[in-house]
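A single protein chain has been omitted from the complex, and every remaining protein chain is retained in its original position.
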Amino acid sequence: MTAVSSIFEVQSASFEYEGIPALRGLSLTIDRGQSIALVGANGSGKSTLLRLLNALCFPSGGTVSFCGDPLTAEKFRTVSCEISFRRRVALVFQNPDVQLFNPTVFDEVAFGPLQMGWSTADVVTRVDETLQLMGITHLRDRAPYRLSGGEKKRVALASVIVLDPEVLLLDEPTSMLDPRSQSQLIDLIQQWKGSSKTVVTATHQLEIVEDIADRVFVLEQGSVAASGSAREILSDADLLLRANLVHAHRHTHGAMTHSHPHLHSHDEHKH
Amino acid sequence: MSSDRTIGATLVGLARALGHALVSEQVARQPGLLQAFDPRVRVAGLLGLVLAVTLSHRISVVLALLCAAVLIALLSKVSLMTLTTRVWLVVLLFTGVIALPALFLTPGDAIFTTADGGLRITAQGATTALLLIARVEAAVTLTTLLVLCTPWMHVLKALRAFRIPQEVVMMLAMTHRYIFLLAETASQMFESRRSRTVGVLTGPEQRRMTARTAGVLLSKSVELSNDVFLAMQSRGFRGDVKILSEFRMRVWDYVGLTAFLVIAILAVWMGR
Partner (left out) sequence: MHIPDGYLSPSTCAVLYVGAGLGWYGALRRIRRTLTTRMVPLISVFAAFSFVLMMFNLPLPGGTTGHALGVTIAVIVIGPAGSIMAISIAIAIQALFFGDGGITTLGANCVNMAIVGSLVAYVAYRMISSGAAITSRRRLIAAAAAGYLATNAAAFIAAVEFGIQPLLFRNAGGVPLYAPYSLGVAIPAMMIGHLAIAGVAEGAIATGLVAFLQGADPALLHSTSGLAPDSSAAYSSTSLRSLRKLWISVALLLLLTPLGVLTAGKAWGEWNASEYSAAAGRARIAASSQNQPAPSETPTGLQRLSSLWTAPIADYAPQIVKSPALGYLLSGMFGVGLVMSLCFAMQSLLLRRRGGPGQAA
C-alpha cells in the first residue's frame, strides 16, 4: 500500500559539503498528492534535501527513492531516465537569478521544453500558454535584469510548470517578496494543493505553513526532529524554540513584563 | 578624496553598461528600416559594410559609407544625438589623439611648416590621419547601429547562421545576462564600502579594498556558476544546448540583403 502511494522515500540519507555534514541519517516519506512543508532554521539541511529529491546530487550514505526506485548517479547517465525524471520533478531555487540564465523571459520558459526535445511549434504554443497562466505575457521579451523580485519568481515558476511536473519542490518561495506577491504565491500553492500535484515547500516562515501544507517536517541539524500536521507542530512552542524557528523576547504590557516564544501566527497568543 | 574618485569612476563605468542596454531596448522596438529586416540580414549587411570600410583605400569612399550609415540610422529612427554621444565624440577623442602625431611623423610632402621649421605637417600625414579617423567612425557607427536596432538575443541567434557553435552562442548570451548581475553586485559592494569608510584612504588601503571587493565578487561568481549549473541540469540540460530559432527570410529580406551587398561591393571596387 505504502509503496504505491509514496512518491519519495528517504532512508537514513547523509550528505556533506566539503567535509561539513549537511544531512545526517535523515529519513522521511512523502505520499503522492501531499502538500509538505519542510521547516527549519538556515543550515538545517532544507535546501540540501530538496536537491537530493531533485537528483542534483546523490547521498553519500542511505538512499533517496522516487516511486520506489533509488536515485543514483549511474541511473542518471542514461538520457531517457534523466529526461523522464526531470519532466516529472521540478525544483524552484531560492535565488531566482540563478534560475534565470536566458536572455529573455520567453527563452527562459522555453529552455526546459527545448532541452527535452519538443518540436518548435509545441514549445512556442506551450510557452505562450504558460505565460498567460502566470499572468506574465507582457514580460515575454523582457531581459531578466529588468524584472522586479516578484516578476522574477513568477518567471522562475513559469519556467518549471511549463513542463507540467507531478512534483514541485520549492525552496523558500516567499523570500524577497512583497506582501502582495507573497499572497499571490500562496494562492498558487493552494491551487496545486487541491490538484493531484505533490508540493514540497522549504521555508522558515512559519506564518505561511498552515496555508500551504497538510504535513510538516521539522529539520534540525540535518535530520528530522519532528513531524506532524501543521497545527500540531505550530502549537509546540518548545519544539519551535529548540529548532530555532521562533525567538523569545520580553515585552511589557502596562506594569507587567513577561517573555515568551513569539510566533506571529493567525491565533492570538496567550498571556 | 581620491579613493572616492576611484570608486566613483568605477561606479560610473558600471552604470554606463546598464544605461547602454536600456537605450538599445528602446530603439530596437521602433518601426524603422533596419528593424524591418531579418536579423541575419542586418548582421550580414552591416558587417559587410564594415568590411567594405576596411577594404577601401580612398577616403572619399569611406566618407561615403559613413554618410550611408547616417542615412540608415535616420531611417531606422536612431537619433543623431544618440550617435554623437555614443559613437562620434568618443571615437574622435580616442582616435583623434592617436592620429594627431601622424600629421607630423609621416614622411612626405610638407603642406605646412612652423615658422622656425621645427614642425612639418605633410600631406600624407594629413591624409592618413583623416583616413584613420573616418574609418573608425564609419565602422563603429555601423556596429552600433546593429546593436541599437536589434535585441541582443537576435544578434546572437543570427550568428548561428554563420556556423558559430550553439554552445558559444549560449555562452555569449549567458555572459551578457550575468554581466549586469555582477556589475550591480559590484556597485552595491563599492557603495557600501564607500559609505563605511571615513576620511581618506592611503594608496595601499585603497588597493586592499579594491582587491577584496574583487575577491568577494570572484567568490560570488564561482558560486553563481555552480548554482546556475545545477539550475540548468534541473531543467534537463546535459551538455548540448538547444536554441530556438524562429527566423524566416521573406522576399523583402532578400531585397535588403542584395542592397547591402551591392553597396559593399561597389564601395570596395571604387575604393581600390
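Going by the order they are written in, the chains are A and B; count residues from 1 in each one.
The rule is simple: a residue touches a chain if its C-beta (ideal position, glycine included) is under 8 Å from a C-beta of that chain, and two chains touch if they have at least 3 such contacts.
In this text, all values refer to a predicted model and were calculated from it rather than measured experimentally.
**Student:** Determine which one of B:Leu22, B:Leu80 or B:Leu218 touches the chain that has been left out.
**Tutor:** Per the contact definition at the top, the residue touching the missing chain is B:Leu218.
**Student:** In the whole complex, not just what's shown, which of B:Ala44, B:Leu131 or B:Cys149 touches the removed chain?
**Tutor:** Final answer for the missing-chain contact: B:Leu131.
**Student:** Which listed residue (B:Gln30, B:Thr82, B:Thr106 or B:Thr197) would be found touching the missing chain in the intact complex?
**Tutor:** B:Thr106
**Student:** So which of B:Gln30, B:Thr82, B:Gln206 or B:Ser245 would be touching the chain we can't see?
**Tutor:** Among B:Gln30, B:Thr82, B:Gln206 or B:Ser245, only B:Gln206 touches the chain that is not shown.
**Student:** Can you list where subunit B touches the absent chain?
**Tutor:** 2-3, 6-7, 9-10, 13-14, 17, 20, 47, 50-51, 53-55, 57, 86-87, 90-91, 94-95, 99, 101-102, 105-108, 123-125, 127-129, 131-132, 135-136, 138-140, 143-144, 146-147, 152, 155, 165, 167-168, 170-172, 174-176, 178-179, 181-183, 186, 203, 206-208, 210-219, 221-222, 224-226, 228-229, 232-233, 237-239, 241
The criterion applied here is as follows: only the chains that are shown with their structure count from here on.
**Student:** Taking the mean of the C-alpha atoms as each chain's centre, how many Å separate subunit A from subunit B?
**Tutor:** The separation of the two C-alpha centroids amounts to 42 Å.
**Student:** In their shared complex, at which residues does subunit A touch subunit B?
**Tutor:** Subunit A residues touching subunit B: 51, 54, 56, 79, 82-83, 86-87, 90-91, 93, 95, 97-104, 107, 110-112, 114-117, 120, 123-124, 141, 143-146, 159-160, 163.
**Student:** Tell me, which parts of subunit B touch subunit A in their complex?
**Tutor:** So the residues of subunit B in touch with subunit A come to 18, 21, 25, 151-153, 156, 173-174, 176-178, 180-181, 184, 224, 227-228, 230-238, 241-244, 246.
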